[in-house]
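The other protein chains are all here in position, but one chain of the complex has been omitted.
Then we have chain A:
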Amino acid sequence: MSSKRKKFSLLLASLMALTLLVSACGGKNASNNAAGDGKGEKPVELIWYTIGTPQKDTDKVMEEVNKYTKEKINATVKMKQIDFGDYNQKMQVMAASGEPMDILFTSSWAFDYVQNARKGAFMELDDLLKTHGQGIVEALDPAFLEGSKVDGHNYAIPANKELPAQEVWRFNKELADKYNLDISSVRSMESLEPLLKTIKENEPGITPYAMVKDFVPLMPFDYIIEKLPMAVRIDTTDYKVINMLETQEAKDALKTVHEYYKAGYISPEVATTSSVDDLYKSGKWFMDRASTQPFAENLWSASYGYPVVSTPAGDPYIYNWSVMGSMQAISANSKYPEKAMEFLNLLNTDPVLRNMIDSGIEGVHYEKVGDNVMKNLDESKNYDMPTFSLGNLMITYLNEGDPENKWDEFKKFNESGINAPLLGFNFDSSKVTTELAAVQNVKEEYWSALMTGTVNPDEYLPKAIEKFKAAGIDKIIEEAQKQIDEWRASTGK
C-alpha cells in the first residue's frame, strides 16, 4: 500500500468514526440552546407538542404567530405536530426520556391525561392558574376545570367545547328518504331492525350498518377505565363496581348485535376493520352511531358531500373522558412554566391568536367575510388543523353557513348534560398494573369479536368472563371499589 493511499484510508476511517459520533450525539441538544435566559428581556421560546397531521405551512404560520406573541407576552412558540396514530407512543417515549418541551396535548384518548399526570409528566397548575391564567378560569365552563382534577389538582387546561357526550344514530338521508324510513321512532338498538332489514333486502351493494372493530353497544354503565368491563351502573346509588359482562343488559345487547351480524347487516370483516372511511366516501352505507354536538349534522354532511341526518340513541352524559377530551398541559420539565401559562391564557382568550393558530394567516389561508365569520381559501389545505385540539372552541370564527347562534347552542347543550356517577373520580391503577396488563390482553382477545357480534355470545361470553377472572379482574374491581368508597367519603357523594 502506498503511503498516499494509506493516508487516504486513514482519513476515511476517521471521517466515518466522526460521523458516527455526531449522529449518535446529535439531535439531543439542538432544541436546548434556542431558548433564552428567561430573565424577560430576551423572548422565550416555548416548545409545543400537539396532535394532528403535520402541515406544510406550519412554520410559515408560526412565524406570524410569533410576531404577535412576542409583542403580547414576549415569547415565541415552536409547534411540533405528531400525527393522530403516532401521538400516544411517541409522546410516551419523549416524556419518559425527558425531551425538552413546554406545552403538550393530552386527553383521555391520546397520551392519557390521568395516568401521565400521576406519573409526573405534567406540572401542577393550581397556583399558575391563579397567577398567570385568570383569563382561562373566566372563559371556561367551570365544569371543565373541576372535572379534570386529578387527586384534587389541575394538571392541564381543557378546551372549552361540548361537555357531555351524546350518542346518535346517523343515517344516509338519501337512502332513508328513498324507502320512506321513519328515523324519529328509533332509539334502542333493537328498534333499528325493520330499517336495516329494508335496506338489506333492497340494496345489495350497501353496507346497512357501517361498523368498526371499536364498536361497543350502548349499555347503561359508567366505566372505571374506558373499554374495560369494570363499571358502575349509570343510575347507581350504591356505587357498586361490577363486571358489566355479567349483567343481563350486556347479554341482551350482545345477542342483538350478533343477530344483526348473522343477518348480514354488518360487514363479516368487522372484527378486524379499523376504518370505514371508504364507505363514507362512496356513500355505500346506510347507518352508524356517532358522538354528536350541536349542528353536527351540518359538519358531517359537509365533509361527506351528501346529507346525513341523526336521531338520539342515548342521553347526554358528562363523563370523565368527555371532559378530558382535549387538553393542553405544561410539561414537568418546562423551564418557563409561567410563560407557558401566559401563552395558554392568551390562546384561550384572544380570538386573534386562537384563530391564527387554527386557520392560518388572514388573506393567505382564509379571509373574513363578516365580524366573526370566515371562509377558507384554497391555501387552507396546506394548513388544516384539528380545531378541537387547540384550546377554547368558542372564540373561533364561524364558518360560512354556520348558524349565528352556534356557540349559544353549545352552551345550552353543555347545560343539558347529566353528570355520570363517576365524574370527578380517577382510578389510580398503580397497585394493579400486573393485573391490568393481563386483563388488557384478555380484552384484546375477546372484546372486538363479542362487541361487534362476530361470535355467538352464548358460547364466548362465559369464556371471556372466565378468562377475565383468571387474569385478575376481581382484584382490580376490589381496588376500584376501595378507591371509590374513599372518594365518596371525601366528597360526600
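Structural remarks
Here is the rule we go by: contacts are C-beta pairs under 8 Å (C-beta built on N, C-alpha and C of every residue); 3 or more make two chains touch, one makes a residue touch a chain; residues count from 1.
The criterion applied here is as follows: contacts and distances are computed from a predicted model.
Of "Na(+)/H(+) antiporter subunit C", "Ferredoxin--NADP reductase", "Sugar ABC transporter permease" or "Succinate dehydrogenase hydrophobic membrane anchor subunit", only "Sugar ABC transporter permease" is the UniProt protein name of the chain excluded from the display.
Across the entire complex, the residue among A:N74, A:T236, A:N419 or A:Q440 in touch with the chain not shown is A:Q440. Note on the undisplayed chain: of the listed residues A:V44, A:L104 or A:A121, the one touching it is A:A121. Touch with the chain omitted from the figure is made, among A:E63, A:D235 or A:E269, by A:E269.
Of the candidate positions A:S322, A:N392 or A:T454, contact with the hidden chain is made by A:T454.
In the full complex, the hidden chain is touched by chain A at residues 6, 9-10, 13-14, 16-17, 20-21, 24, 88-89, 92, 95-98, 112, 115-116, 119-121, 123, 267-269, 271-272, 332-333, 429-430, 433-438, 440-441, 444-449, 454-455, 470-472.
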